[in-house]
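Could you have a look at this structure, given as structure tokens, before my questions?
Yeah, one chain of the complex is gone here, protein chain that is, but the others are all in their spots.
Right after this comes subunit A.
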């Protein structure tokens, strides 16, 4: 393959009446990622293109996009793995307001994250040294902490698409991370948040978040864990 087509979603509210796609011909290089292709277009053909990027190693969460029909980090997905025929199609994360081209408004992503009190709560005075935690207890939240808050799961969730007040898989993932942490003492407070009108019971176990997550996390599982605990709490089986 010498070259391929990069079909990119375009929308500039300052000049475009309508959202549309533009197709660029890009020289191919072995190992080329979709982010590199976007940067090549930006640097060589069209400086008006807007997209987010930073670490280019799948750890910062900036470049989550919808690439040839899948949620992807543009920096990690290789062109050859995203080809449909001779074309890679890049669109912004769905269900979010487009600011420009591939840049979407993520205000709600961050707001909902903050609503679950995503910090360790423990009001007892800390010891002089570290609080001890066994490797087994540390392992209980080993997956949840890998979240990079890229927004893929939040964007993919049908419950969230209908109502972005729903906390969303990313926020609930973090809620569970602290809920299962043996150092955290705010179980009841956390259950009240996640059992609220916009919490875990709006999850319909559709598993889109699991499919969308670029870090192979399982937000559905985290939500089910909270759901079980919240149910027991509501029924008075848990204090």
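FYI, contacts are C-beta pairs under 8 Å (C-beta built on N, C-alpha and C of every residue); 3 or more make two chains touch, one makes a residue touch a chain; residues count from 1.
One rule holds for everything that comes next: contacts and distances are computed from a predicted model.
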{"item": "The complex's invisible chain, by UniProt name, from \"HypC/HybG/HupF family hydrogenase formation chaperone\", \"Amidohydrolase\", \"succinate dehydrogenase\" or \"Electron transport complex subunit RsxB\"", "value": "\"succinate dehydrogenase\""}
{"item": "Touching residues on subunit A - with respect to the absent chain", "value": "12-15, 31, 39, 42-44, 47-51, 53-62, 76, 99-101, 103, 106, 110, 113-114, 117-120, 122, 126, 128-135, 138, 141, 145-146, 148-149, 178, 181, 183-184"}
